[in-house]
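Structure record follows, encoded as structure tokens.
Removed: one protein chain of the complex. Kept in place: all other protein chains.
== chain A ==
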Amino acid sequence: MTSASHTVSRRRRFSRVNDVWPWLCAASVALSLLMLGALLTLLLVRGLGHFWPATLEEVTLDSGETFAGQAVREVALPQRAGDERLYFTGNQDIEGVRWRWVAIDDIAESAQPDDLIRLDRSPWGDFIGRLVAIEQHDQRWEGDAAWQRLNALLVLPASQRQDSQLLLTTVDGQTLRQPLASVASAQAPNAMSVWQKTLAWGDAVWRFLSEGPRAANTDGGVWPAIFGTVLMVILMSVMVTPFGVLAAIYLNEIAHQGRLTRLVRIGVRNLAGVPSIVYGVFGLGVFVYGIGGSLDEWFFSDTLPSPTFGTGGLLWASLTLALLTLPVVIVATEEGLARIPEAQREGAVALGATRLEMLTRIVLPMAAPAMLTGVILAVARAAGEVAPLMLVGVAKLAPQMPIDGEFPYLHLERKFMHLGYHLFDTAFHGEDVQAAIPLVYATALLLVLIVLVLNLTAIFLRHYLRRQRGNEC
């Protein structure tokens, strides 16, 4: 009797576990999704928000001092009660700094006048203040006419507006003469409508994507880094795919399935777990100094001691990453080959196909989606890899693009820029950390997007191949 009731209660406890465990699993999924969502939202908001024309404030302090700037963020004051606000004030050529911390309690008045303008210049970065006049030869425009004239002139390329000068004044009355040729863009964000701001935002995003970096990577765009990343990943894929696929075919189809093959297979799988910096060291030692050094001695001895291939470059970086992702391709392809039913091979052989014909006509087409999966994984890994690249060819600032109009068009020996390294460099090596923060977010977002686009391309290709075969395999 007692034992019976004991079993019943135990069973009931079990049933409670039975009710709960699906919820536990669902909670894990929810938590993972939440974290992923938080990551993407953060990148999207911070990365894309940076390009939105920010409202400019004219601030008067209790002490009577005035300045203009863009409120960035607020933090609690360490010593006394209240918050402190960070303003981006620009005007580095006048003030010496571009940022200003102000205790909120000290602010007497804050206004948002429509005539505050923001100029994007190089050198010296942003100017925030007012436009007094614009001078061209002996002509002079003032007030609204000057603003219209400025916008009309900015449409022209920089070389055609050499002869114009801007007369500017800061909100505390200092004046400045600015040659128009060094101004990239001008906006009066407080006077802009939402539509105009959207246009300006689109323009800023486009310039970020299409221009090269300025001011030691803390300003300007990332086009060379995008180009370098994508080109390197493509070169890597071109190198790794044939090797990986052939190796997988050998291991799965040709090699005697004995102890040695098993050992090789375990070795390949474990290679996938080797830290990437180790591959970087290998690439530096073998590819750069070993092979590259020899190539220089044999073919480029006239330019020695300055190295051609004997230094990090696009070729060595792609090769190193190809080596790094080789195990991924081999493992994925091998799994695809192993999944093909024996009946398919026998069917082909029974029709009089040789082993090569069976491989090329039945096995490889059927394994193509698996190979693409391998390449997808390889691309995803390679595009985000930075550590080995620092040793074998990535540059903080590459003077020339790896592809240009000069023979032989593709310059494999050149150093290149990479988004991952650009991110690292912007975040930690810039002279103005505050200015770099939004760029770091924007670059990170871009890196995620590029990996996503590369992956989606391969996934659609795989889907297409499977559809063509009429069914899943």
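Keep in mind that, in the parts below, a contact is a pair of C-beta atoms (placed from the backbone, for glycine too) under 8 Å apart; a residue touches a chain by one contact, two chains touch by 3 or more; residues count from 1.
Just so we're on the same page, contacts and distances are computed from a predicted model.
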Q: Look at the options "NADH-quinone oxidoreductase subunit NuoE", "Phosphate ABC transporter ATP-binding protein", "Pyruvate dehydrogenase E1 component subunit alpha" or "Transcriptional regulator" and return the one that UniProt uses as the protein name of the missing chain.
A: "Phosphate ABC transporter ATP-binding protein"
**Q.** Candidates A:A71, A:L86 or A:A353 - the one touching the absent chain
**A.** A:A353
Q) Which of A:R73, A:R339, A:R361 or A:H463 touches the chain that is not shown? A) A:R361
Q.
In the whole complex, not just what's shown, which of A:S110, A:S182, A:T261 or A:Q344 touches the removed chain?
A. A:Q344
Q: Name, in rising order, the residues on chain A that touch the hidden chain in the full complex.
A: 256, 341, 343-354, 357, 361-362, 365-366, 469-471, 473
